[in-house]
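What follows is a single structure, written as structure tokens, with notes after it.
Heads up, one of the protein chains got dropped from this complex, but the rest are sitting where they should.
After this line comes chain A, so read on.
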Amino acid sequence: MEKKEQKRHQHKHSGPKAQKKNRKKEQGTEQEQDERKRNPRAFSVQSAVRMAKTFHRAQDIKTKKHHIPLVDRTPLEPPPVVVVVMGPPKVGKSTLIRCLIKNYTRQKLSDICGPVTIVSGKKRRLTLIECNNDINSMIDLAKVADLVLMLIDASFGFEMETFEFLNICQVHGFPRVMGVLTHLDTFKNNKTLSKTKKRLKHRFWTEVYQGAKLFYLSGMVYGEYQTQEVKNLGRFISVMKFRPLVWRTSHPYVVADRMQDLTDPEAIRLNPKCDRTVSLYGYLRGTFLKNKCQVHIPGVGDFSVSDVSFLPDPCPLPEVIKKRALNVKERLLYAPLAGVGGLVYDKDAVYIDMPSGHASRQQEEVRPTTELVQSLIGTQATLDAKMAASKVSLFTGTAALTPEEVQENEKQNPMESREWDENAQRERRRAVFADEDEKDDDEEEESDEAEEEEEEEEDEDEEGLTTLKKVDEKADETAAPPVKKQKIKEPMEMPAFADSDDELEKSEGEESEEEEEVAEEEEEDSNDEEELGGLFKVSRPERSKKVRADAMDCSRFQPDSSHDWDQEEMLASIRDCFVTGKWEEDKDAATLLKENDELYGDFEDLQTGEVHKAKTGNKDKAEEGNDDEIKGDGGDDDDEEEEAPQVKLDDDEVQKNKRLEKKRRLKERFDAQYDDGDATYFDDLKEEMQKQAELNRQEFEDVDDEVRVQYEGFRPGMYVRVEIPALPCEFVTNFDPHYPIVLGGLGPSEGNVGYLQMRLKKHRWHSRILKTRDPLILSLGWRRFQTIPLYYIEDHNGRHRLLKYTPEHMHCGATIWGPITPQGTGFLAVQTVGGIKANFRIAATGVVLDLDKSVTIVKKLKLIGYPYKIFKNTCFIQGMFNTVLEVAKFEGASIRTVSGIKGQIKKALRTPLGAFRATFEDRLLMSDIVFLRSWYPVLVPQLYNPVTSLLMPVGQKDTWAGMRTLGHLKHDLGIRNKPNQDSLYKPVVRQVRHFNTLHIPKELQKALPFKNKPKQMQAKGKTPRDLQRPAVVREPHEKKVAALLDALSSVYAYKNKKAKAEQHAKHKEFLKQKEKQDAERQKRLKEERKKTYRAMGQKEKKKLKSSLKGASKDN
């Protein structure tokens, strides 16, 4: 092809076009920036509706992003982040944890059981927990996890456990989820690898959220993941942020990382199945934990905590934050259940010996359980000391006390257990410090503390030598922290009053006995006064009188008679409580005004050219009066009096200035109000929350921990020791550290049981619908429990109608008898927790709507009756009721027939019994059936059976089976229902229909035309003899001929058949041959074609090359 040189474009350098272009070039950038200005028409309002729509949409999107702001309650030193490593078996969970631990702390942990706490950075600690393949553990851990590392075997793909876990998470508030793909080295082909990665990633995204992080661990090096990849994963974990979840921020919880049995060994020896007292240790998370609260241990049950105390942090963050990374000493590891480090039990604290740089240190070979037992055996003596030291054991140990002391205790045994401890403490204290009372109280306490500390040390040193007495003394002193004393004072009086109901009685009988005590009390009272100030001085006479237990219950304050309000001094003492009194320095109107004047005082009126100077002196006073007028809501007589001197200054200048001033101030106020107009409600709310959080943090900041704990409870982030009495012995004997122990704190009234109404939906992946009255295992709040739900649907009139089964794809209501849990809490249901039977175990999910002590679910009940006598619109109906009384209850009820005739029950008849008269809107037939539609209330079965999976023997913890469903029972016992006879299928038998002959009257016949007249069809008679054909009888020769012909024809047929078969076989052979030949030919042809194509291709390529060359040459 010939190429033409095209004529180039000639730019115009002059003329209107060139001018226009130049103009454009000059303003070009500016115009492009603001298209709206350049082309206003394109952006004008085309349609108001559309504009409104776009605006709405934009606003919708904006508001959807908002979450309800929560008060930030995160403590300054947060608890370790709970990282749950989850995945199906053999996916590499333990390996990953080991690698992470090695990455963070440079230590090796061979057996991972129980939570492992490590310091991961300057401000963050992690608690790593491995989740085993048991739905119980999955549920428990999903409730406490902050971050879930979801391990997925890429060579296999997703497994059901992964999806189940994700769904569990979704219900209980979604923690952060990060997927980790392992077994990527099994892919030989790079393409399949990348494809698999992509496929898994997208599936993971649909499940979690678009863009969720999925991590790849590509291969193993010496049985470990690659260091760089683990390091990267570690970095991701360290920078992760967490959103507070509602349930967790409103409930305290502890993931126990250490368990200790405190039961008296003697009691266990006597009865190995006795209830155990156990102390559990762990970091407190969630919110504040109050002492003596109720906790739920999932898998065990509800318990009330007998004592909580906080311990020094076993795995503290580095104290001073430096710029550099952590050094080896600061990289701590704490995993008592895995038996890491030498455990040292010391009274109430645990010290872990962790010499630095022992990366190659061998882990103890002993199994963790035996380790625990060993520690118990080894620390028996210290345990005793501890028992004696702790408050509760103090009273179990009272048997060993001297008899007088025991008596003393008994005498003052009050009703409230709470007061009891403190009371006893006080009594003890008196006995000890009888001679020291003259001393200053503060001094005394300090010295006491010092003493007691010394004593403790002594005790521990010479354990064997300590006498009982000494132990007691020590117990007394240690149990009463110095701070507590001041608040003990109040309650301790109660028991005394409770003992003596009558004042008179007491004054006569007990006074002599209690004289000493009273004296003591007096002294302590004086201490009180010093501690609490003059507050109680006022009520002291009352106190000595002592309020009786049966005092009048009246909230009115008895005025103090000492104040005489007729005196001037008294009146003067409250003068400043009124607006007319003196104000504080920072609120005083005069000073404020002065400040204002200093700020804005000098200004020049531009219009008039006047210069206004700030005023001082008496003018200030005038303004104050003015200000009062504004504040005090209008003129009162007194205000005017104050204004009087100002009126004297009455010259125009002053008035004018005053007005101007007032105007200016009004304007300022207006500006202040409306300038920040863009602050939305949301922003305001957020700010308010921020303020509250700040306030909460500041309030108790400078208080000592011991005291602070009493005011606000134990702070999240503290390492606490929770003592729980009366745990079932199986908890200890069947203890398996691989199963998580969670102590979930319960709010007030969450320990009770009642009816719960919930909204429920069958999970769309669960294969079967759920049946009413089949037991179901629910995970709700902290708990897992079996219960019997009744499903219902709300009718349009608010009636709750019972359903036999859950709808397939729709929400329905469910009512259970279960633990009271706040509304809005999500739950999930599984049918069994033992074994894996269903392919997707989560049967249903939902949310709690309502709590109540009674429920009204009804089911439809149809009463059927039959008319036995029919008048015009009235008829008598029987069979619906049995007695007259029953009828009387239903008088006036509306009834209906099957055909739709409505009616009403009127009155019972005397006979037959239960029959009644009813009227209808139309006449009934005897064949009609009358029915009455009524609603019958259903009772919800009161089954609440907590899943006690942690009490099962080791290795069988995933086999907990509760109540079986009816179907299960029948299946197991081989019971088959006897079916209703009418419901069975039977062979269809058609009865022959018999029609009567058509009878046409003679008259009609006559009138009909001939063709319609019935023809007189007579039956045919017998054929006459002459018409009947005779039978043929053959001659002997003929017979022979026939036989021969027969034989010949059969021979011919046989020959024919044989020949055909032969021909067929031959043809088959031929076909085979032909096919073979064909195949060969095809092959040859293909070969040839290939050759040609190749040749053609090469030719083409050459051509292309040459053409390209040619083109390049051309250019």
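Rule of thumb we're sticking to: a residue touches a chain if its C-beta (ideal position, glycine included) is under 8 Å from a C-beta of that chain, and two chains touch if they have at least 3 such contacts; residues count from 1.
Keep this in mind: contacts and distances are computed from a predicted model.
Could you tell me which of "FAD-dependent oxidoreductase domain-containing protein 2", "RNA 3'-terminal phosphate cyclase-like protein", "Origin of replication complex subunit 5" or "TATA box-binding protein-associated factor RNA polymerase I subunit A" is the UniProt name of the chain missing from the displayed complex?
Hidden chain identified via UniProt as "RNA 3'-terminal phosphate cyclase-like protein".
If the hidden chain were put back, which of A:39, A:767 or A:823 would touch it?
Hidden-chain contact among the options goes to A:823.
Taking the full complex into account, find the residue in A:35, A:699 or A:1078 that is in contact with the omitted chain.
A:699
I'm checking contacts with the chain that's been left out. Which of A:293, A:333 or A:924 qualifies?
If we include the chain that is not displayed, A:293 is the one touching it.
Which residue among A:326, A:793 or A:849 touches the omitted chain?
A:849
Among A:192, A:752, A:882 or A:899, single out the residue that touches the unshown chain.
A:752
What is the set of chain A residues that contact the non-displayed chain in the whole complex?
Residues 250, 287-288, 290-293, 415-416, 418, 487, 490-491, 497-498, 501-502, 532-535, 539, 542, 547-560, 563, 565, 570-583, 631-633, 636-639, 692, 695-696, 699-700, 703, 710-713, 747-749, 752, 754, 820, 822-824, 849-854 of chain A touch the chain that is not shown.
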